[in-house]
Structures are given as structure tokens and as C-alpha cells.
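The complex is shown incomplete by one protein chain, all other protein chains being positioned as in the whole.
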Amino acid sequence: MTDVVVIGAGIVGAACADQLAAAGLSVTVLERGAIASGTTGAGEGNVLISDKEPGPELDLALLSREMWARLGDELPEAAAEPKGGIVVALTEDEHAALLDFANRQQAAGVVTEPLTPEQARQAEPYLTPSLAGAVRYPQDMQVQPARATAALLGRARSRGARLHTESPVTGFTRDAAGRITSVHTPRASFPASTVVNAAGLDSAAVAAFAGSALPVQPRRGYILVTEPVPPLVRAKVYDAAYVSNVASGDEALQTSTVVERTDGGTILIGASRERVGLDARLRIDVLARLARQAVRLFPVLATVCAIRAYRGFRPYCPDHLPIISRDPLVPNLVHATGHEGAGIGLAPGTGYLVRCLVTGEPTPLDPAPFRLGRPGLAP
Amino acid sequence: MSGCFEITFDGVPVPVRPGETIGAALLRSGRRAWRVSRVDGRPRGLFCGIGICYDCLVVVGGQAAVRACQRVAAPGDVVTCHE
Partner (left out) sequence: MSDVTVVGAGPAGMAAALAAAGAGCQVDLLDSAPRPGGQFHRQPFTGAPDPGAPFAALATHPRIRWHPDTTVWAAEPGPRLYLRHEDGPARVLDSRAVVLATGGYDRALPFPGWDLPGVLTAGGMQALLKGQRLLAGRRVVLSGTGPFLLPVAAAMAEAGARVVGVFEAGHPGRWSRHLPAVRAVPGKLREGWDYLRVLRRHRVPVRFRHAVVRAHGDGEVTGATAARLRPDWTVVPGSTRRVEVDAIGVGYGFVPVLELALALSAAATPDGVEVDRWQRTTAAGVFAAGETTGIGGAALAAAEGQLAGLAAAVHCGRLDGPAAARIGRAAWRDRYRHRRFADALRAVYPVRDGWRTWLDGDTVVCRCEEVPLAALRHALDDLAVTDLRTLKLVTRAGMGMCQGRVCGNAVADLLRAHTGCPVPDPLRLATRPLAVPVPLGVLAGLDRPATP
């Protein structure tokens, strides 16, 4: 008998499976497609502290960041690169807002280092000379999301977890009290004492199978990738508009610059945010806008070729906080979803919190802000 | 042939026949490889010959990632090793 069925083999499902298997539970992971085939595989691998407002998400991010830092010692393929982030303000207004934001973060335990334009250019020699100031966030890191997902699932499997890919969940059987007793896929059914819904973009559909409702919706994003280049960019470099975009619910297209170099030598350029449902189109004008903003931040990139662009959808909640919670209507259903673009960064802490919710171990932080039924999730 | 001219590759003059690609001129001059791969430093030259594989990349006048098999050489082109 399986103790726990985890639905979804993205980074969040993998982190949950890893933690639950480590707790000695018998775990089965059901994945609709292939591992990391949803939001996880379309992301940059951000483990970010810099963009978090003081509050519950920052607390979860700090917890997860420490867990990522340790994971690399145990699982080399999940190793995070502690490259740090630099947020660049191009105008005096942005600079004032950025410094104020950084001060509040510092009070909440974030390491922040304000940089003068000269210091910023010392750290990033190819940065535009026309900047007002910057803040360095040494805690920001980067992981390779698909590799990390594979590594976490690999460790869970070595502890007895079973992984079924190409296995979309098609429904549940529930008992009179509303508890899920088994999980159905086209090929087989899996008995379960607890079900973890880590299905990301599909998590609302999965919840609906159990008669519950989740306000999780897709938010489209594009990333541009360049040819491999020498280290023109060292840290994760953002423009200061990034922070206000993440916290916004505006449907219109938003873009703000995120520029960073991967270990493959390519430079990733994000990030756009659009609420357009699951429309899979790739708009060239949006790519042009990303290119424009990247070249504004790093003029040297003008002659560097973009070789690839890709699209993904982030699962987001109305209040931009994830749902990590038991379902109030379905006693043995636990949700771990709605991380928007922060799922990679928040995955380890989420997995740990889910483990505590399932086993009854003491939680590392107050789970109340992430509960389903909080006022912020009301339509 | 009339109209022949020169380009340079890493500072060395290379004769070119008008209309010839940079890749053909390098090959005709006896060079089979003009780039080393990024990861393992392996020699690379022409492979697909029709602009598909991006193995034959050179830098032309400071512009990187130019396909030598596609770019017609121009008098005075300063060609250097990619990366």
C-alpha cells in the first residue's frame, strides 16, 4: 500500500517526494508527461531572495535557500551556483525605491549590499554606464531546474519511491467522509492514504477531481537564449522594475530585464509576464522588447546572437503566494502549488512543509499564510 | 584567375577567388580546421557545408558566429578564430 501519492514530477513534486521518502513513507509519483515537463523545464532556475517583499514568501525563500545550499553537497546534480544577484536602478526614482525596498529586506534578514555606479561596474564591467545605483544580493543563486528535478527524484527512488511518467491523473475514488482512497490514471489505479497535489498548472484540474477548487491560473513568460559567449555577465542582473512586476496582477504584458549567464556559456534573458490563459504562441514583438531591455542594461549584447527562445506558463495565485495546505474539504489531500515563477527557489522549503503537514512533525515556519481558504485567494 | 584578392586569417594572408566563400578559401589554402570547440578544444572546420551545422564559425571583422561556408569573402576581410 502506498502511503502517499504525489501528483506532478516538476521541481515541487520532486522536492515533496524527496522529503516524504526521507521521512520513511512509501511514495508514488504520478506525472502527466515527463519529469520537469511543465513550468519547471521552462524556467531559468532562479533561487531568488532579492525580489521578495518581507513577509511569509521571503521566510519560505530564506528557508529554501539554505536547503538548496546544502543540497549541492548531497546531490551534485542539484548543486546551486551561488553567483549572487545585482539589481540595477537606471533612474534616480528607481534607485530611491530600490534602496527603500532593500532596507526593509535587510530588517527581515536579507543580506543587501548597496553599490555605487562605479562599484556596480566593477562587479559587472559590461554594465551600462548610465545607471543610478544598484544593490547586490549575495544570497541569490541559480540551479539547472531539470537536472535538479531529476536528481531529487533519483534520490527519492533510491529510498523506495516509484515514478510513473506519461501517467495523467483522471480521477479519484473517495469514501463517504470525502477522503481519497485511490488515484486513477489510464493505465492503473493507486491506493493512497494521502495525496499531494503538486501538479502546477494542472493543480486546479486535479483539485476539481476531488470536488475542491484552487484559484491557480497560468501566466505566460518568454526567455531568450544567446549563443555561448565569454563571461560578459557574471551575476544575475535585473533592472529594478522586476520587483514591482512580480507583485502586480496587471493583465497587460509586463517585461523587465533579467540577464544572466548559464554554465553552458549562454546568456538567458527574461522575463515577460502575460495573463493570456494557455495561449502557446510565441510573440516576436515581445522577444524584441526583451532584447531591447537587455541591450539597454548591457550594450555589449547588441552583437551577440539570440539562438533560441522558449515559452512557459507559471501557475499563479491571486495574491502571488503559493498554496501549501491541507484541503479543508478533502481531509487527506495536501496542495503544494501556485508558486508562479518562484517554484524552483521555493521548492525545498515547500517539500519540507508538505512533509510536516503529512507526518505531523513540527513545521519550520508558520504555514498559515499559505493555507487554502486565506482571504487573499478570494476571487 | 583575374580579380583574385586576399583576406587574412589570424593575420596570415589567404588568397581568394572572387565569389568564393571564406570556408572554401580556407580549405583551398590547406586549412581543414579553423576553430576549436568550446568544451574540449577539438578542431573544427566544414561539416555540413550548407549552413546548417554551425561548425565552421569564424569571426569576420569583429562579428562573431559567422558561418564560413555561407559568407562570401570580401577583399580585405579580417577573419579570426571563433572563441
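For reference, chains read A and B in written order, and residue numbers begin at 1 within each chain.
Here is the rule we go by: contacts are C-beta pairs under 8 Å (C-beta built on N, C-alpha and C of every residue); 3 or more make two chains touch, one makes a residue touch a chain.
Everything numeric here is computed off the predicted structure, so don't read it as measured data.
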Self-check item: Sole contact to the chain not displayed, among A:D73, A:E118 or A:D285
Solution: A:D285
Exercise. Sort through A:L115, A:V169, A:V304 or A:C317 and give me the one touching the missing partner chain.
Key: A:V304
Quiz item: Which listed residue (B:I7, B:A24 or B:V58) would be found touching the missing chain in the intact complex?
Solution: B:A24
Quiz item: If the missing chain were put back, which residues of chain A would it touch?
Solution: 33-37, 41, 77, 144-147, 150-151, 153-154, 157, 163, 165-166, 224, 226-228, 264, 266, 269, 281-285, 287-288, 291-292, 294-295, 301-311
Quiz item: For chain B, which residues reach the chain that was dropped from this view?
Solution: 1, 17-21, 24, 27-28, 32-33, 37-40, 42-55, 57, 63, 65, 69-70, 72
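Note that in this section only the chains that are shown with their structure count from here on.
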Exercise. Within their complex, state which residues of chain A touch chain B.
Key: 227-228, 230, 265, 303-305
Quiz item: Which of the residues in chain B end up touching chain A in this complex?
Solution: 38, 62-65, 83
